[in-house]
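Before I ask anything, let me first share the structure, which is written out below as structure tokens.
Left out: one protein chain. Kept in place: all the others.
Chain lettering (A and B) follows the sequence in which the chains are written, and residue indices restart at 1 in each chain.
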Amino acid sequence: MNLIHNIPFFSIFLAMFAGIVTILIKDGDKARRLHLSITVVIGIMSFILLMYTYTKEQRFTFMMGHFPSPWGNELKAGPLEAMLALLFSVVMFLSIIGGKHLIKKEILPEKQGFYFIMMNLIFGAMLAIIYTNDLFTAYVFIEINTICSCALIMAKDSGSSIIATIHYLIMSLLGSGFILFSIAMLYSITGQLLMTQLKGSIMVLLSSGEYNFPLTIIIALFTIGIAIKSGLFPFHTMLPGAYDSATTASSAILSGLVLKSYIILLIKMYYCVFTINMIRQMRITNLLFFLGLCGMVIGSLLALKERRIKRELAYSSVAQIGYIYMGIGIGSDLGIEAAVLNIIAHALAKALLFTVVGRMKDVSLSQDFNHCLKCAAHKDPIAGIGFLVGSFSIIGIPLFAGFASKLYLAIASFISPAKMASAFIIIAASMILNAMYFIPPTIDIWSPVHESDGNYGPRAKVSKSFALSTTAFIAINLLVGLNYKYIVHIVDIGIQLMH
Amino acid sequence: MTNMLRFLTENHYEAGAIILFGIGFLNLLLQDNLIKKFIGLNIMDTAVYLFLVSQGYIAGHTAPIATVGQKALASKFINPIPSGLVLTGIVVSVSVTAFSLALVQRLYKKYGTLSLDKVLVLLKEDKEDESNP
Partner (left out) sequence: MKENGGKWEKFFKWINGETTIDSVILENSRKKRFAKRKLRHQKAKFIALRLKHSKRRIQEIICIIVAVVFIGILLKTASELPTCGKPDNPVNNEVSERYLEKGVEETGSINLVSGMILDYRAFDTFGESCVLFTAVICVAMLLKRDKNNIDPIEDQELKEDEEIKNADGSLILKFVARLVIPFIFLYGIYVILNGHLSPGGGFSGGAIIGAGLMLYSTAYGQENTRRFFTYETFKKVSATCLLIYCFSKGYSFFTGGNHLKNIIPKGIPGNILSSGLILPLNICVGIIVACTMYGIYSFFTKGDI
């Protein structure tokens, strides 16, 4: 009996348990404290797991029940999974702390308890998606994820948030329909649901040449389903409305974590069920590469056109998702590593940006048009600095987390000349576009309300929780940006162990 | 082509499931009324369950419920896995349907209509009111 092997199971059940218990708590503050403490506990456990798996270079299985692998459910954890769980808990903790005031202000007191139930359940579901080794379990938890993310969007309870929720729900359900169909077809040709056994039978099928066409369609369907759910370029229409109308903590978690959990599942599928070479031979990576490039450019262009700052950030997420899919589309280990690196960098930067924008909205004229955020940075300088750091990281300026991921994406694209040329051009163009759409809001927030008198107005009351969250976000961003070699190493070991 | 025809006549469960899936998909894309849209989604889900449950069927075998005192033989029963998966799937689909209908009800209370086009127009007006008070 090794207690560390129990950590994935404990984390999932702890989050679910907290979600169930929260229904009995009437007070929103207590519910939030419970959620935060659970996040801290899970974060510490994930850190221990990360250290353990990283030093031992090991990926272990945990039986969920008394029956071994083709019969019972299983969890599987390695360095990559542990690191993502750690990232999820950190970002979740900091976003909730940073968005605390707005949650209190925008959500009715009697519904705050419900809000934190959803937070706990979505956290548990994301952890389950990361750790599970069983396709059908992944589907069930994807559905929990979908419903909870819709609940997080609609918690604000305004007309536009309900419309945005319906849009988000329809798109997500379409995606889950595709995923379920592909799982059903995969089951019908292999008769297995666990990833380890699936890989074995798919290898047999490949060598015999049987069911080649259905296999391609299955992979395509699964990929399209995940792409719809994670908002890859032609399916991104649900994101801006949703992030614009949700409360800040929700937007931060949805764009920083929830979209990423689906992509992680896709990467796990590509390594643990199929092999990356097989995906490359089926030319699905080329499709992802192309869509990723389109997303990078078009997302940035749409962001440039947008006047509402939260919508602008949503379009910037579309562009960043494009980067991630481009990394997957390169179709090599290095490309996937770069994609994972970008997942980490984007989760940190975008959660920071949403938190900061929420705070600035709170201290300024209470409307979120760009020109109304004028002078917001003077009212709360920490918010101003946070915005700068977040945008530098998204643009990809050295020293910040975003730089490393872009660097590795460029290195990974050396695999073929055509991909290299297009990746270099588009990355350069997209970085310039990123800088262009971040410049107007940055100038706006630092300039006085009236150009002539230079009056900055009074400082807003300092919010300790916000200051703490933003400082921590900035520190982690710099830490990741400066020590990206270690993270690349962990990701590398994690990916190698998944083969 | 003959392959296709043989499939349509032999595998009518699977063919029917896929055609149903398409009907649901089109409903989802083309309907303007939100409740009809969600019915389309439901049809899609049901089609997948039909497909899944037909995978577990074995001609001539019975439901997997053992008799006390007799040894259960795999050659007597159908495959229980798809049935179990569909059971889970149905519950998921019920939950999703309840949630989406609740959303539609709230929307109707706010805007007094179920047509998506109309709601979008009304929402745009509201937003314009908001921005130029």
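FYI, a contact is a pair of C-beta atoms (placed from the backbone, for glycine too) under 8 Å apart; a residue touches a chain by one contact, two chains touch by 3 or more.
It should be emphasised that the depicted structure is a prediction, and the values quoted were computed from it without experimental measurement.
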Chains on display which the left-out chain touches in the complete complex: A, B
Residue in contact with the excluded chain [from A:62, A:290 or A:446]: A:62
Residues from chain B at the interface with the omitted partner, ascending: 3-4, 6-8, 10-11, 13-15, 18-19, 21-22, 25-26, 29-30, 51, 54-59, 61, 63-69, 71-75, 77, 79-85, 87-88, 91-92, 94-96, 98-99, 101-103, 105-106, 109, 112-113, 115, 117-118, 120-122, 125
Chain A residues touching the omitted chain (full complex): 1-2, 5-6, 9, 13, 16-17, 19-21, 23-24, 62-67, 70-73, 108, 110-111, 114-115, 117-118, 121, 124-125, 128, 132, 134, 136-137, 140-141, 143-144, 147-148, 150-151, 154-155, 157, 181, 185, 187-192, 201, 211, 213-214, 217-218
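Basically, only the chains that are shown with their structure count from here on.
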Where chain A and chain B are represented by their mean Cα positions, the distance between them in whole Å: 27
Residues of chain A defined as touching chain B within the complex: 136, 140, 143, 146-147, 150, 154, 159-160, 162-163, 165-166, 169-170, 173-174, 177, 180-181, 184-185, 187-188, 193, 367, 369
Chain B to chain A touching residues, read off their complex: 21, 28, 34, 37, 41, 44-45, 48, 51-52, 55, 81-82, 85, 88-89, 92, 95-96, 99-100, 103-104, 106-107, 110-111, 119-120, 123, 126-127, 131
